[in-house]
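Just passing along the structure, written as structure tokens.
Missing here is one protein chain; the remaining ones are kept as they sit in the complex.
Chains here go by letter, A and B, matching the order in which they are written, and residues are numbered from 1 within each.
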Amino acid sequence: MKFNNRNIYIGKNVKLGENVKLGDNVTIYDNVSIGKNSIVCNDCVVGEPMNDYYYDENYINPETIIGDGALIRSHTIIYCGSEFGEKMSTGHRVTIREKCIVGRNFSIGTISDMQGYTEVGNYCRFHSNVHIGQQSKIGNFVFIYPYVVLTNDPHPPSNICKGPTIGDFSQIAVLSVILPNVKLGKHVLIGAGSVVSKNVDDFMLVAGNPAKLIKDTREIISRETGKSHYPWPYNFSRGMPWEGQDFDIWSESNYKNE
Amino acid sequence: MKFNNRNIYIGKNVKLGENVKLGDNVTIYDNVSIGKNSIVCNDCVVGEPMNDYYYDENYINPETIIGDGALIRSHTIIYCGSEFGEKMSTGHRVTIREKCIVGRNFSIGTISDMQGYTEVGNYCRFHSNVHIGQQSKIGNFVFIYPYVVLTNDPHPPSNICKGPTIGDFSQIAVLSVILPNVKLGKHVLIGAGSVVSKNVDDFMLVAGNPAKLIKDTREIISRETGKSHYPWPYNFSRGMPWEGQDFDIWSESNYKNE
Partner (left out) sequence: MKFNNRNIYIGKNVKLGENVKLGDNVTIYDNVSIGKNSIVCNDCVVGEPMNDYYYDENYINPETIIGDGALIRSHTIIYCGSEFGEKMSTGHRVTIREKCIVGRNFSIGTISDMQGYTEVGNYCRFHSNVHIGQQSKIGNFVFIYPYVVLTNDPHPPSNICKGPTIGDFSQIAVLSVILPNVKLGKHVLIGAGSVVSKNVDDFMLVAGNPAKLIKDTREIISRETGKSHYPWPYNFSRGMPWEGQDFDIWSESNYKNE
């Protein structure tokens, strides 16, 4: 029922891999490449041009690359000039602005908004309605939960634009703000509703407004197992590359490659 | 001007009641039933299929039921497998995922996001941009204000998914988080910007981050009347079934039926 080839518009120099399916009312702008076995659902836009498009007759759309096996749900808008690894997945109405470099197995939820000029590693999961300010740097296996905001201007409005840096495996719970230029280490946990103004060391849990050090995450007991829940990769593997394996064994031969 | 029957797509086994109006570009997937006198505005999707639809040729869409007299505003996406009582109303761009059981006179505002697998009673009002995590249980006459998030994972990421339980008549003010498995009693009031980590007794006001008991809501004086504002049904009835009646009289013969 989807994929009726109704009202699809495809620009110049668009490369669609084998077995790519495009939903109704999809628009693909110039210089977009979509990898094989990808699905672009109804009403999506890929390669949305930047502002100059409207005012400059000589505008050339920067190249956009979507890796193999993408699932882009309806009404998502992906601007030009970004590159995504294989198996990206979006919710509905996602907006991703220009010049993002994103790794493989990226997932981003409904109405999330990436403002562009951001680096994201592999296997990151951003849930619904996150806001990633420009110039953020996000590692691998980072999960960001709904209504989290990453900011970049220390005293608005100014000409400074420095986003946060988030280390591998870190988790940012709902309705938290990471202030500009803050660095979170690896395996950090940010509690719900936190306002994080200072750097956070590896493995630490911070929470509150302003956020304070609560404890080492390795002291948090799982309500499932009664043992330490963190580092979480020992206790959670769904969709992760160590699924079905011991995390240590996987890590030894693979983590440096991430 | 609406309802021009342009570009409407209707799947198999769709039942449309008498006097149902469908806007332009509406898509109704298989096995959807829409009650009489309902309006589905432009660009809506009803019965959006689950993930397997894209990959499983034998996928069968679960049944979706919309009660009589619905008003579903433009760009709303309602997944398959949910059931809504009569007189539901949505804002624009609402997303409601699969397997929700929702009572009558439900209202949910623009860009709100229900993640599915949730129970909602009668006469609930969710304003713009609320986020209802999976496995939430919400009573009757519950009002949830913008940017409220109901969560379900106590130490993310884990395999636990237990949402909050919200008692009848409770009110959750803007930008609050209800943490997983938290139980709010009846007639509870959550102040704006709260992070609620503990159960809350009937009639209590809690607020802050972390939320603390502030007072009994019955001590809150109305700025309209100079008397107690709560329990609010004595002072607010617009659109409620006791509108034009004494709440006690209505309650005596009707509330047990809710």
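Quick note on the criterion: contacts are C-beta pairs under 8 Å (C-beta built on N, C-alpha and C of every residue); 3 or more make two chains touch, one makes a residue touch a chain.
As the structure is a computational prediction, the values presented were derived from the model and not from experiment.
K.L.:
With the missing chain put back, one of B:T27, B:N42 or B:Q115 would touch it. Which one?
P.N.:
B:N42
K.L.:
Can you say which of A:N25, A:S38 or A:T64 touches the chain missing from this structure?
P.N.:
Per the contact definition at the top, the residue touching the missing chain is A:N25.
K.L.:
On chain B, where is the contact patch with the chain that was removed from view?
P.N.:
Where chain B meets the chain not shown: residues 1, 4, 6-7, 24-25, 39, 42-43, 71, 74-75, 91-93, 110-111, 128-129, 143, 145-147, 171, 173-175, 189, 191-193, 208-209, 220, 222-224, 229-230, 232, 235-236, 238.
K.L.:
Which chain A residues would touch the chain omitted from the figure, given the whole complex?
P.N.:
Per the touch rule, chain A residues meeting the hidden chain are 7, 9, 11, 25, 27, 29-30, 43, 45, 48, 53-54, 75, 77, 93, 95, 111, 113, 115, 129, 131, 147, 149, 151, 154-160, 175, 177, 179, 193, 195, 209-210.
Just so we're on the same page, only the chains that are shown with their structure count from here on.
K.L.:
With chain centres defined as C-alpha means, what is the inter-centre distance between chain A and chain B in Å?
P.N.:
Chain centres of chain A and chain B, defined by C-alpha means, are spaced 28 Å apart.
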